[in-house]
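Sharing a structure here in structure tokens format.
Note that one protein chain is taken out, while the other chains of the complex remain in position.
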Amino acid sequence: MAPSQPAHVNLSPAELSFLRSSLSQTPPIRLDNTKGPRDFRSMIAEYDVLPSTNGSARIALEDGTEALVGVKAEVEKSQWRPNVEGRHTLSVAVGVDVDMADDDGQEGEENKGKGQNGWIEISVEIPGFREDDALPVFLASMLTESLLASGELKDRLYINQRFHWKLGIDVLLLSPPLSYPLALLSMTTHLALLTAHLPALKSEKDEDPLFDDDWDAAVPLYPKHDAQGGTNVDKPPIIVLAIAVGSNIIFDPCKEELAVADAVLAVGCAPSNASSTGARIVSIRTIDPPAHLTPPAVPNSMNSATGGVAPASTADALTQRELLSATGVWTPPRGGMKRSLISQVTSMVVGKGGVAEEVIAALQAIEVG
Amino acid sequence: MPITIRAPNLPTPHDALARAASPSDSEMSDDDLPSGTSGTSIVTPGETITSDPQWMRGHGTYIPPSTTTIVSTVAGHLHKTNKLLSVQALRARYTPEIGDLVVGRIVSVGTKKWSVDIAAPMLASLPLSAINLPGGILRRRTAVDELNIRTFFSEGDLLVAEVQSLHQDNTASLHTRSLKYGKLRNGMFTSLSGAGGGVLSRRGGVVRSKRQTFTLNTAAGEIDVVLGVNGYIFISAHATSPSNAAATAEDKDISITRLDEAVSETLYSSQNDEITPGVLREITRVSTLIKGLAAAGRRVDEDVIVRVYEGAVELEAEEKSLGITDKGVGAVGVVQAVLERLELGG
Amino acid sequence: MPSTLPPYALPGTLLGPATKYLPGPGTHIHESHIYSSIAGNVRSTTSRAAPPPTPTNKPPTTNTPTTPSTPTPANNTKSKPLPLLTVSRDDAAEGQDTMGILGVGGGAGNPILPEVESIVLARVTRLGQRFASVEILVVGDSVCRESFQGMIRREDVRATEKDKVKIEESFRVGDLVRGVVISLGDQSNYYLSTAQNELGVVMAKSEAGNTMYPVSWKEFVDAKTGARERRKVAKPF
């Protein structure tokens, strides 16, 4: 796993072995036995908690982990860049924009502004970590790349040729990370973005921007309806955490479950453009399972305190340990993840009626309800 | 529905306090309530409890110099024992007391002792001289034991022990010199206090009682529950008693120390026995229920656990027969459902 | 899998089924087959003759008949010893040639860690009431890339009259000590013992800073000044 500090597993080998054997049952027995492998831990969510932001949300998990996200939009002057024709056009970000077949700056782009990656800034703060520690950096970059890949958000930040919105998304974990906080942070960010509003623009074209001071007139950052009046399906991405234990796949693991995982996968997904159901993948990252750092159990046969004989040399110990097939002795997992398992996870996440769809729907329901 | 999201519940202070305070209320008669408590037995830091000099100050209180007023220093329930006034904090770390049965986790291994986390503000210590050494009869420790200290307990290992003594600075010294203490395995650990206390567990904890360890009979088999006074709980598959283990072991030489040997062979094992899936499931069920109890603000003791466990099994069986497969209600949901039924039933 | 072993292997190379061989250093088992875990030459030795697997390979099964969890393949070895597969780097076999202090030829040699019963050379760094701290410089015949922290407890200095041992009469900071590792110890220390005749201080300088030579089992003499200093002296070879 990314960070070495919170990943530090402090469970005894006997506990690890116990957890592993319960999670590898079919169906797996989870730590909270009322939950199935696809179930998320129950949580408490609310939005619009910070009045001085454009959008905010707070989600608390039952283990006490709590995240707070504030989205703040500020008007910023766009950078000017001389074009080859000597005409001034907005500099264009290159990359993920699929729909723009031709972006070499020859065509007029006044009609539709294009956003830049730099207009969105995500910072993640976790108590007990420095800003440049591995965990916050990793979380921030995963959140950023999912957000940038998932749609036209950055294009909506375009005001006119001279100005744009700069979106600052500040993610705060209010408690020390008791479990791997990625999914929690992404859900909170999702909710904050979903409920974020930008003041309505009153000025036209390339004038200095002037905004309506009526908050009721503000436009949502993620409009519910597109220009044609149809429902807009563009929503912020969410990231789902899944672990594999043997052939079982378990979603939203708690700390103890994470500790015995063979592999951990974070899947970022956004609602699919094409249909109202299902989702599409915008990013995948593996996370190092903390089990790699756990101590292997000393089997009774090798422990002088339990009537066994301690091996005389490390070479000997190695042979005995490798031959160990007795169940109930914890051995840290080795190697990686089978590709078939990854595709199983992704299809469970983004398939029809998959986990992503349900989570997005549940978060949507908060705003509606 | 794999995901349950609830709106934050606004605190209902009056209701919550009344319920939480009820056990201690009964022992305090209204007529001699000291002044300044405004009807409830909850006091906050700085609140004057009484200025009557007849009362003596106890834990959680303080008398400002040159006055006779007793002032609370913590937020919690007011307790009165004869003329002694003490305030028990609503939420506090565990303070060890001699004789407490605690569940602890090894934090570090020293040359002659282990440091153990027992949820107290300071780590407890377990000297090498305070454990049962393997090899039968209680023997003196040797230099070899010191070198092999890690074979007994190493970092992360769980153990059940008794608080043997307290030092000046309130650090506890533990011992495991009894066959009922020692390393824990074949089960899982649950914590009701410490860092795990989140939004859902503001109250609750383990009740100090006569019996901290008990065996629960389930359909799948027997389950041992160790309720550490410190809020650490270990639930495991029932260990076959030492005599059985010795009988099953095909030992040829029958000696007096045989029983001890059989014990010592598994005393420091960190290898689990074979546990049937049924037992695994029941162990996690008990652990979930205990967490749910804590989250629902109930104090946890043997009686409550047994009752809630039986209720939950019954509830599940009924739901199954009715064809309800209501997964994902969460620990608190189940516990609350069971408690409601129990209260309805009497 | 062909029945013949490849002459050399890379990590992940399949060497053979676990029922036919025993895994030795440089190998691991994955799904009951033995694979190599380092890049090097493959050797197969029957465990009794070979030096790396000491004869104590078997005792777990013979000493403790009651231990239920002894892995089954190990039981088979009692009747018919399986050949032990090891993968080792070439240059490690030649040892001293390539393992210099400067580490000639990057990556040469197996990284070494002290293990129990290794004879080591260590330099005393600090003296305490009950122990002497040392840094282990040489393990067996190989010079360590970096020194390991070690510790000699007072009771491990001499084999006899342990109670009368005084650390400051046995070692001085800077002495070179030959010792044997008795425990991998806690935290960062390895425990050493010098409680044998041939173990102890092998090289020492006097307070005047001159080299000394041993004169008895507990004294060194300064070659220049003739001053005597007390040490736990290793028996000269």
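To keep things simple, chains are lettered A, B and C as they appear, and every chain counts its residues starting from 1.
Going forward, contacts are C-beta pairs under 8 Å (C-beta built on N, C-alpha and C of every residue); 3 or more make two chains touch, one makes a residue touch a chain.
Simple rule for what comes next: contacts and distances are computed from a predicted model.
Think of the chain that is not pictured: of "Exoribonuclease family protein", "Cell division control protein 45-like protein", "Exosome complex component Rrp4 homolog" or "DNA replication complex GINS protein PSF3", UniProt labels it "Exoribonuclease family protein".
Remark: the absent chain touches shown chains A, B, C in the intact complex. Note that of C:21, C:148, C:191 or C:220, the residue touching the chain absent from this view is C:148.
Check C:38, C:127 or C:221 against the missing chain and you find that the one touching it is C:38.
When the whole complex is considered, the residue among A:17, A:160, A:189 or A:283 that touches the unshown chain is A:283.
The chain not shown here touches subunit A at positions 1-2, 4, 81, 84-86, 91-98, 101, 103-106, 116-117, 132, 134, 137-138, 140-141, 145, 148-150, 265, 272, 278, 280-288, 292-296, 318, 321, 332, 334-339, 342-343, 346-347, 350-351.
Hidden from this view is one chain, which touches subunit C at 7-8, 10-14, 26, 28, 30, 35, 37-41, 89-92, 94, 97-98, 102-111, 113, 145-149, 184, 186-188.
The set of subunit B residues touching the chain not shown comprises 108-109, 154-155.
Basically, only the chains that are shown with their structure count from here on.
Relative to subunit B, the chain whose mean Cα position lies farthest away is C. If each chain is reduced to the centroid of its CA atoms, subunit A and subunit B end up 35 Å from each other.
Each chain gets one centre point, the mean of its Cα atoms, and the points for subunit B and subunit C are 45 Å apart. Mean C-alpha position of subunit A lies 48 Å from that of subunit C.
Residue positions 66-67, 69 of subunit C each touch two or more of the other chains.
For subunit B, residues that reach two or more other chains under the stated contact definition are 148, 265, 271.
Within the complex, the subunit C residues that touch subunit B are 66-67, 69, 155-156, 182-183, 185-187, 191. Interface residues of subunit A facing subunit B in the complex, by the touch rule stated above, are 9-15, 17-19, 21-22, 25, 29-36, 38-46, 58-66, 175-176, 178, 251, 256, 295, 297-300, 303-307, 310, 326-330, 355, 358-359, 362-363, 365-366. Of all residues in subunit B, only 108-111, 143, 147-150, 249-251, 265, 271 touch subunit C in the complex they form.
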